[in-house]
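Note that one protein chain of the assembly has been removed; the remaining protein chains are unaltered in position.
This part shows chain A:
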Amino acid sequence: MELKQKGAEANVGSFKQLMVTMKWTTAADFDLAAAYEDKNGKQGLVYFGELGDLNAFPFMQLSGDEGVGDTGGDNEEVMRITQLDDMKYVWILCWDYGKVQDGAAARFNESDVSLTVLDDKGTSHDVTLDTGDMGNVALIATIDNSGPIGAKLVNSSKAGTLKGLKKLQDLIDIING
């Protein structure tokens, strides 16, 4: 199923695991990251500086950076989530960390960033970043596991600007803004 437009959502049901693959071909040094809030309200971030753990909380892990160098071609990064049960929300993010440090805008609107979200039953969903917003961090998709009937995958496309990442709340403010 394809979620091409902002706001499009899919009820993805009672899956237990997800593999999120971010792909892009344009010359940009993007990184995949995921912010989360568990069902006890604990928030955290998995990114290239904190790769996470598949066998311990947060039960999600980012693969090595495979899109370094601001080069074009088939760039890809993968986030695996092996236990989603205790998560309330997982926000899938794309950023250009060099631009984040500078507070400068990234080239999201010139890019072809997309996500493929594969669940443990083999069902996959494609999510396309659909925003003209300027910024250096883009929220692409939200995994909303807060409801009683299973999780929803939502195309949340929006962008915001960070100047450095001093505290997680700065990122959460963009996500919830």
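The definition used in the following text is that contacts are C-beta pairs under 8 Å (C-beta built on N, C-alpha and C of every residue); 3 or more make two chains touch, one makes a residue touch a chain; residues count from 1.
The rule is short, and it goes like this: contacts and distances are computed from a predicted model.
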| field | Name under which UniProt lists the unshown chain, selected from "Nitrogenase molybdenum-iron protein beta chain", "Peptidase, M48 family", "TRAP transporter small permease protein" or "NADH-quinone oxidoreductase subunit F" | value | "Peptidase, M48 family"
| query | Considering the whole complex, which of A:26, A:43, A:82 or A:109 touches the chain not shown? | reply | A:82
| note | Touch assignment to the omitted chain, from A:3, A:18 or A:33, lands on A:18
| Going by the touch rule given at the top, which residues of chain A touch the chain that is not shown? | 14, 16-19, 21, 54-55, 63-64, 76, 78, 80, 82-83, 85, 116, 118-122, 124
